Every structure is written in C-alpha cells, then in structure tokens.
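Quick one: the structure is below, questions incoming.
Omission of a single protein chain aside, the complex is shown with its protein chains in their original locations.
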Amino acid sequence: MILEWIRFIVGTIILCCGLLIFALEVFGVFRFDFVLNRMHAAAMGDTLGIGISLIGLIIFSGFNFTSLKMFLVVIFLWFASPVSSHLIGRLEVTTDEELENYCEIEDNCQP
Amino acid sequence: MKRKNNAFFRWFFGEEDTLIGKVEMKAQPEYEQKEGEIRELMEERAQLREQIYDVRDNTKLKLFHKMYNIAAVIFCITLISILLVNVSWLPHYGDGDNPVNNEVSARYIESGLQETGAVNIVTGMILDYRAFDTFGESNVLFIATVTVLILMRLDKEKKAPAKPGVEVYSKAEDDMTMTIAEAQANDRIYEPKNDAILQKVAGFLVPIIFIFGIYVVLNGHLSPGGGFSGGAIIGAGLILYLNAFGFEKTERFFTEKTYKWICFVALTFYCLAKSYSFFTGANHLESGIPLGTPGAIVSSGLILPLNICVGMVVACTMYAFYALFRKGGF
Partner (left out) sequence: MSPVLENAYHVVFVGALIFLAVMLIFCFIRAVRGPRVADRIVAVNMIGTIVMVIITILSLLLKEGYLADICIIYAMISFLAVIVLTKVYMGVYFEKKQKGEKK
C-alpha cells in the first residue's frame, strides 16, 4: 500500500519537472531575438522535456509492455530530434543573407 | 518475356509505325485559303467581340453580368439553407434506435470473434465480411500510382530528334519537358550534399522503422493497426532512406521492376484468395483454413496474409508518389 503511494509521489515529481522544462522551452522560444537562439532553446527543451516526462510516466504505469513502447519512443526521439535541429540550423545558415552581422562563421565551413 | 524481332514488338516499343503512308487512298492537296474566307473570319471575330466580350458599351451585357452575380449568391444561399434544414431533421447522434444500429452491426459485434477469429472487430470486418471492398481500395491505390506515372514520367534518354516528314508541333525552345538526366542535375541543388550526420542516424533508424512497420502489419487482427497504417510506416521508412542516401543507392534495391512485381504478386494473391468462391458455387464465403485460437498471431484464417498484401501495396504506393513527384521516375 505504501509502495503505491511512493510510486505515485515519485512519478508526480518527475512528471512535474518535465512539464516545467516544457514551460521554460516555450518561454525561451518567445523571448530570444534571433532565429538560431530560438532553435537551440527548442531543441534542448524538446529532447530533455520529453525524456524526463516519459520516464515519469513509465514509473506511473509500472512494468509492462506499454512502458517498453514508451522507452522506445524516448530512444527514437533522442536520436531523431538533434538531427532535426541540425538540419534546421543548416537551412537557416544557408538562406540568411545578413548572418555575418550577428554571428561568427569559421572559414572552412561548407553550407 | 524476351523481346523478339518481329513487327509486333517493333510497334510496341515505338520504333516503327505500320500505318504511315498506308491509310489514305490518295494524297491530299495542299490547303489554300480562299479570298472570301478571310473577310468572313474578320466579320465573325468582330461580331463576337461586340456581343460577348464588350462590356463597356453593351448595356444589356453589363446588366447581365450584374444580375448573374446576384443570382449566383441567392442560389448558393438557398441551396445551403435547404441542406441545413435537412440536417436538422436527422436523429440524434448515438441514439439507440437509429437506423444505423440495425441487425447487421449487431451481428458483426456479437459473432464477429467467433466467425472471423479476429480479436479486433474492425479488421475482421474489412478483411473478412467485406473483403471485396478492401480489394477495390487496393486496386484504387494501384491505379492512382499508374496515373501519376503516366503524367509525370520523364524520358530516359534525350528527346528523339525530328524525323523528316513528321510534323513537329512545338518549337525546340518552347519545349519545357526535361529528360531524366536534366532532372537529376536539377535535383542536386535540393540535396544537402550527403549530410554525414543524417546518413549515420538514418542508417540506425531505418531498420527500426521497418521492424515497427512490420509489427503493426502483422498485429492487425489483435490491436489497432493492420495493412494500411503499417504500409504507411514502411513507406515512410523508404522515403527517409531516399532522403538520406540519394537516388543511386536506393535504386540498388527498389527499381521499377521491383515495384511492378510487388504490386502484381500482392494484388493477384488477394484476388485468387478471395474469389475462389465464385468457382465453388458462392454458397459460403468461408475458407478452408482453420481459425485457430483468438489472440495468437497465427489465427483468423486468411486475415494475416491479406494484411501483408495490403501493406505491401500501400508502402509501394507511398514511395512511388514521393519518387515520381521529386524526380519523375523510380
């Protein structure tokens, strides 16, 4: 009986941490001035937020098949989300005309 | 089927037209325009301009245009109000004695598990009770791909130079069609030039996507899924591979021949599996395959092979649409 309550409390705390990270991410996407900063905030917030939230939900649901699927989601997203942000950053760097004004680009970078 | 060197194959592959010079009985004279015709043409054009296109001077025409706009709006409003009044007379959604909750759906829900052996009633319905509808849908997907192929396919080699004696209907500089070589050169500006990060990650993720797609296809009769959604996932995996590695590597294992053979085998198997009842007298739509225990993967008769067939057709269709719109070929 006590075990159930411990599981509930631990799961709630971790889930609330995950939701807090999402809130910080949305706040960051609104407050930054440049596109690349916003993309950085979104990428970090997405990956970490969904990792922690889904770990909290795995604790909620216990030890069954559904938890395994959620773990697979976490693994897939931890591989796929950084690649998405890399491609978006590449798009921004190649199509922005005034990038030199506020950003330093090294010499041997290819778009 | 090997290609032999007789007249049929030469006509089939477009090298020789057997009817040129043999259809007309005598040669036609050249076209000369008579003198009165030019004047008639100009008069006709002036008449048209005056009565149909001249909006400034012709008052009847102006009035007609204004009345046309008003009448169109009134007609639309009337039609919409009639349809809305009809909709308000329909029974409440989800009511017990709606005509849709009749004996057919009651029969499907009650004896669905027993007669088809599928735990998921929806899959049991679309692949057992109403299997012909699903067959028609798979055929529609195939026809759609063939239509897109006809419209968007590009020629492999250079366009054939004009033969003497054959009229060319468009000038060379107005011709906007491309060959496949030109399209590939055009496509280089779209590819982000062999992105190493994307290639490494795609090499890891594409097998996972395929395995997950196969899992969804095979579990069609146990949990929501089935051929259509599983096929879409496999198609998405193929598109990811194409985006990461380019066209040449994908053509190593997926060419037009592959597409043709997969669709042919899948649709023929479906047709033979479900139309044998025409030959056995169409008395019962049962198959001889035993149903097995519900809840196991190998159960419910023919539903598992049919799911696989539908999945293959859907996956090929998704990949074919993407490749045809992007490059004009496979």
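Order as written gives the chain letters A and B; numbering starts at 1 within each chain.
The rule we apply is simple: a residue touches a chain if its C-beta (ideal position, glycine included) is under 8 Å from a C-beta of that chain, and two chains touch if they have at least 3 such contacts.
Since this is a predicted model, take the numbers as computed values, not measurements.
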Option touching the unshown chain, where B:S223, B:T258 or B:S275 are the choices
B:S223
If the hidden chain were put back, which of B:L141, B:L218 or B:I239 would touch it?
B:I239
Name, in rising order, the residues on chain B that touch the hidden chain in the full complex.
189-192, 198, 209, 212, 216, 223-225, 229, 233, 236-237, 239-240, 243-244
Those residues of chain A that touch the unshown chain are 1, 4-5, 8, 12, 15, 18-19, 22-23, 25-26, 29-30, 35, 38-39, 42, 45-46, 49-50, 53-54, 57, 60-61, 64-66, 69-70, 72-73, 76-77, 80-81, 83-84, 87-88, 90-92, 94-96
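Methods note: only the chains that are shown with their structure count from here on.
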Can you name the residues of chain A that touch chain B in the complex?
76, 79-80, 83, 86-87, 90, 110
Chain B to chain A touching residues, read off their complex
192-193, 195, 197-198, 201, 204-205, 208
